[in-house]
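A protein chain is absent from this complex, but the other protein chains hold their places.
Labels run A, B and C following the written order; every chain starts at residue 1.
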Amino acid sequence: MSVVTLRQRAAQELDPAARALLGLSRTNLTLLLLIIAAVVIAIIETEPLVFIGHETLFSHLQIGFGLLFGAEYLARIWVAAESPGAGSNWHKRWTFIRSPSAIIDLVVVVASLLPLITANTAALRLLRLVRIVGLARLGRLSTAVHGIWQAIHSRRFELAVTAGLATILIVFGATALYWLEGDVQPDKFGSVPRALWWAVVTMTTIGYGDAFPITQGGKIAATLVAISGIGLIAMPTGILASAFSEAMQKHHDD
Amino acid sequence: MSVVTLRQRAAQELDPAARALLGLSRTNLTLLLLIIAAVVIAIIETEPLVFIGHETLFSHLQIGFGLLFGAEYLARIWVAAESPGAGSNWHKRWTFIRSPSAIIDLVVVVASLLPLITANTAALRLLRLVRIVGLARLGRLSTAVHGIWQAIHSRRFELAVTAGLATILIVFGATALYWLEGDVQPDKFGSVPRALWWAVVTMTTIGYGDAFPITQGGKIAATLVAISGIGLIAMPTGILASAFSEAMQKHHDD
Amino acid sequence: MSVVTLRQRAAQELDPAARALLGLSRTNLTLLLLIIAAVVIAIIETEPLVFIGHETLFSHLQIGFGLLFGAEYLARIWVAAESPGAGSNWHKRWTFIRSPSAIIDLVVVVASLLPLITANTAALRLLRLVRIVGLARLGRLSTAVHGIWQAIHSRRFELAVTAGLATILIVFGATALYWLEGDVQPDKFGSVPRALWWAVVTMTTIGYGDAFPITQGGKIAATLVAISGIGLIAMPTGILASAFSEAMQKHHDD
Partner (left out) sequence: MSVVTLRQRAAQELDPAARALLGLSRTNLTLLLLIIAAVVIAIIETEPLVFIGHETLFSHLQIGFGLLFGAEYLARIWVAAESPGAGSNWHKRWTFIRSPSAIIDLVVVVASLLPLITANTAALRLLRLVRIVGLARLGRLSTAVHGIWQAIHSRRFELAVTAGLATILIVFGATALYWLEGDVQPDKFGSVPRALWWAVVTMTTIGYGDAFPITQGGKIAATLVAISGIGLIAMPTGILASAFSEAMQKHHDD
């Protein structure tokens, strides 16, 4: 019978593919909650009404998360020796250190610990954003994300064609409204780049109401543009959704 | 030939599964209309222009509905003895009384009759909300609702992944706009929590127009965020819709 | 060889099922264009900037259309004798005269010719609306419409359940916002009926921007309501779309 070393056990605990579907290992579940907690705290920090008066508390919390994620980073380097394939332990570890996900890990750890050695306000603000973007690390915990990227890749041609058609229609719509409303509302339609904002807000059906046609001709053009544009914008969405469904189905069958 | 007792007949009349599909029993149809009527009256009561001057009328109506639903509640306890399975009549009744739907029934009855013994305005206002939420009792009248919950449960993994991705994108969008527009519109984008409201309103394509980017960079970031976000938000919708369709299909075949 | 009488030929020309798909008979194509022209003129009449100063012209146009549609109505009564089934010619004609579509025809004819005998402004305004609603007569020219109604009927259970769930969610959303924002924005959320308008505008993702939450709690509740509501509102749409597709497919195969 095989003897499971501590490093093998740790590798299993840290590997997202080790357990099926939502059944995350206990370690991964803890990491998931830690990442979410760290991001929620970084988000709350940006709110001056909460942050001012509690700078020390937030600083301590942040350094605590930085140390935890630093320990996780070192543990991942350690267990990288267990990854399959030939090569010495240190070669495998070096391969892991150069991988994109490991670099993101390191960036988040550094961003969390830098406040220990700097007090520059602008730098601290940027570091806070880096810590929020660390939310992307959640992607590593689920093997589903890999399947989704593969599915998107398999539909890259359809997505490129529909995205291209949608872009052409947005440009045409903006050009039409620039021509029809440019003299009436110069601040909103006085150039094609200005009118592009209207075209995007309209064709995605967001419709903030900061820019809309006020002339007869502009309204008729906007009607045609909106109706044809909505269909085109909805197409990439539909293609992505069906690619995602297939990826999920495959994932279940595996 | 089997003799059908009054209690058996009553149990059949009150059981939503007793008759197929839309063919509700006469009792259930009456209950459906009574529940809708009680909720409509509770809704109208919240409108001061109608309520003030008719307090007594509304109070009488409400107590009338409370007595009717109280009678229904007692009848359901009585016929619970007819539910299949072993155990004494009172054991079955106690099982029914502890079920979530029976507790909701009791809460609605109590909320309707409490005004008889209290005149506290704040309490009355809260009780009115409880009576409106009693609309959820309609769910019990249709066996379709059970199938829908099962279908949602069977897709919980897909829903969790897409909801997770959508949440991540909403946070990223809010962070980007906080960074680009935070100094220009501090009341709307001055912190990530404030920018989150913009991100939700934009990615759902609601677009109230209370918050939108006004700088070049903010508009470009919003365009990217909106287009990618719309697809992600639409995915859980698509998954739910197909799960619902399947549940309906199964329901028809049974 | 069968001799085709004038009435048989006229019946064929007026019957929408006589020719396949978009290949309308010459008479039906003419009627289609006449109905559209009559409605467009009735629409333009409502615009004071165009109508004032051209009352006589519009009056003459309207009476002209009234006479044409009157002739069509009489012709349809005449050829009703050719409809299949037993019974005397006059019995078949009387059956036609009592049919809903024939009654709509008569109403439009009367609404177009009444200005000859009345000059009451309020009456004329209402008659103009009747003439616009006459656009519904286009439905008779296409056999596709019948198939659509059948398809909707076959999905009536799914549509009823999803519509019911959507209504319940709209009521819950309105109740939540009434509770959270009622005191802050009494004119918009001061009662559940007032908050219902916000709930409808939000869950359909229209988002005019005339009512939206401004408190923390209101925004969080609105986020939950919006995200769950959008999926529910999209469901009847998806069900209708797939029912329509099936109806079209069947129509093609026939």
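The rule is simple: contacts are C-beta pairs under 8 Å (C-beta built on N, C-alpha and C of every residue); 3 or more make two chains touch, one makes a residue touch a chain.
Since this is a predicted model, take the numbers as computed values, not measurements.
Here one chain is not drawn; of A:4, A:67 or A:227, the residue touching it is A:227. Where chain B meets the chain that is not shown, the touching residues are 205-209. Within chain A, the residues in touch with the undisplayed chain are 156-158, 160-162, 164-165, 168, 171-172, 175, 178-179, 190-194, 196, 202, 205-209, 212, 219, 223, 226-227, 230-231, 234-235, 238-239, 242.
Hidden from this view is one chain, which touches chain C at 21-22, 39, 43-44, 46-49, 129, 132-133, 135-136, 138-139, 142, 144-145, 148, 197, 200-201, 204-210, 233, 236-237, 240-241, 244-245, 248, 252.
Quick note on the criterion: only the chains that are shown with their structure count from here on.
In summary, the pair chain A and chain B forms a contact in which the copies contribute largely different residue numbers, shared numbers making up under half of all those used. Between chain A and chain B, the centres computed from C-alpha atoms are 32 Å apart.
In chain A, the residues that reach two or more other chains under the touch definition are 205-209.
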